[in-house]
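Below are the structure tokens for one structure; questions will follow.
Note that this complex is displayed minus one protein chain, with the remaining chains in position.
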Amino acid sequence: MNSKTFIKSYCHIKNNAVSLNGTLLYHGEKEEFFSDFIKSAYKNLDTNYAKFFKMDNLSKLAFLGADVLLKHENVQPEKQENIALVFSNNASSLDTDRKYQESIEDKESFYPSPAVFVYTLPNICMGEISIKHKLYSENSFFIFEDFNPEYLHAYSSGLMEENKAEKVLCGWVNIDKEDYTAFLYLVTKEEGSISHTIKEINSRF
Amino acid sequence: MVALKDELKNKIIEQLNLEDVSVDEIADNDPLFGEGLGLDSIDALELIVMLDKDYGIKLSDPKEGKKIFESIETMATYITENSPK
Partner (left out) sequence: MEKGVAITGMGIISAIGNNVEENYNSLISCNKGISRISKIDTIHKDAIMVGEINFTNQELEEQLGLSPDNNYSRTALLGVVAAKQAIEDAGIIDISEHKTGLISATSVGGMDMTEKFYYDYLETSEHRKYIKGHHAGDSTQKIAEELGIQESLVTTISTACSSAANAIMYGARLIKSGKLDRVVVGGMDCLSKFTINGFKTLMILSDTHNTPFDENRKGLNLGEAAAFLVLESDVLVAKENKKVLAYVKGYGNANDAFHQTASSENGDGATLAMEKALKVANLQAKDIDYINAHGTATGNNDLSEGRAIIRVFKDNIPNFSSTKPYTGHTLAAAGGVEAVYSVLALQNNVIFPNLNFKTPMKEFSITPQTELKQTELNTVLSNSLGFGGNCSTLIFSK
């Protein structure tokens, strides 16, 4: 089928910096911990969503990346656009699983936290994005060894060809302790300068 | 009782990750859920854990929490009356 799709915008959060379409938006301190970096990034980027501070690290990472991108694209909750979310990573929700696991291993002080437990699934971060932007659309979260542009390309192209989604917010959000990367991109049918091809996705990762 | 209320305010801010909220901004009778501090059902469960961990009070039915967690005032009263510590 020849329904051409394009990468409308893309966003990176890595090495303590947030960038949109290759342009740096915010840069934190070099040696900063992730938790401090993401908090100051949130403040600098005018995110204004108090629930952010209740999220786990994976959700903070995914949420902030998506928020920057969707705001730039002027996605408004009132419109309830049909934007599917197709995310992937290799650590699943390990970062939070570990935190929660520690809370149930300590026999002396056995107080598992409900607020931590709810984040012990990778797809919760997509729920957070859906809540903020009122996206009632399809979600999938895949676990891969490495970033897999072929797979994401095939899956999101399929969703658009079958008219299951108008647009697809796609990418990789991974965090394990201080090691993290977010790369999200929005696939649309709107004619643009970047074709939605495996090569273009890969060169931007 | 005043000390307990301050303690509760600090704990709520700290444990429920209420960024940008200070102790002075929470009045004793402010509603904690909905309009007030905007806490949600997961926060309610965290408060139930807090009652158990810090004050030795076990709730078995989350519905009981509704009345207890109405405000700092109601929480402090409940803890004073029920804590074995």
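Letters A and B mark the chains as written, and numbering starts fresh at 1 in each.
Methods note: a contact is a pair of C-beta atoms (placed from the backbone, for glycine too) under 8 Å apart; a residue touches a chain by one contact, two chains touch by 3 or more.
Just so it is clear, the model here is predicted, and its values are computed rather than measured.
Which residue among A:E138, A:E166 or A:E200 touches the omitted chain?
A:E138
Could you tell which one of B:D40, B:D54 or B:E70 touches the chain left off the display?
The single option touching the absent chain is B:D40.
Which is it among A:N57, A:S113, A:S156 or A:T188 that touches the chain not included here?
Touching the chain that is not displayed is residue A:S113.
Given the contact definition stated above, which residue among A:L20, A:A41 or A:I124 touches the chain not shown here?
Counting the whole complex, the residue in contact with the absent chain is A:I124.
Take the complete complex as the reference. Which residues in chain B touch the chain that isn't displayed?
40-42, 45, 48-49, 61-62
Considering the whole complex rather than only what is displayed, give the residues of chain A touching the chain that is not shown.
Given the touch definition above, chain A has residues 85, 92, 97, 100-101, 104-105, 110, 112-114, 117-124, 126-128, 130-131, 134-145, 151, 154, 158, 162 touching the missing chain.
Here is the rule we use: only the chains that are shown with their structure count from here on.
Distance from the CA centroid of chain A to that of chain B, rounded to the nearest Å?
Each chain's C-alpha centroid was found; their separation is 33 Å.
Which of the residues in chain B end up touching chain A in this complex?
16-20, 38, 42-43, 45-46, 49, 52-53
For the complex, give me every residue of chain A touching chain B.
Checking each residue of chain A against chain B gives 39, 50, 52-54, 109, 111-115, 118.
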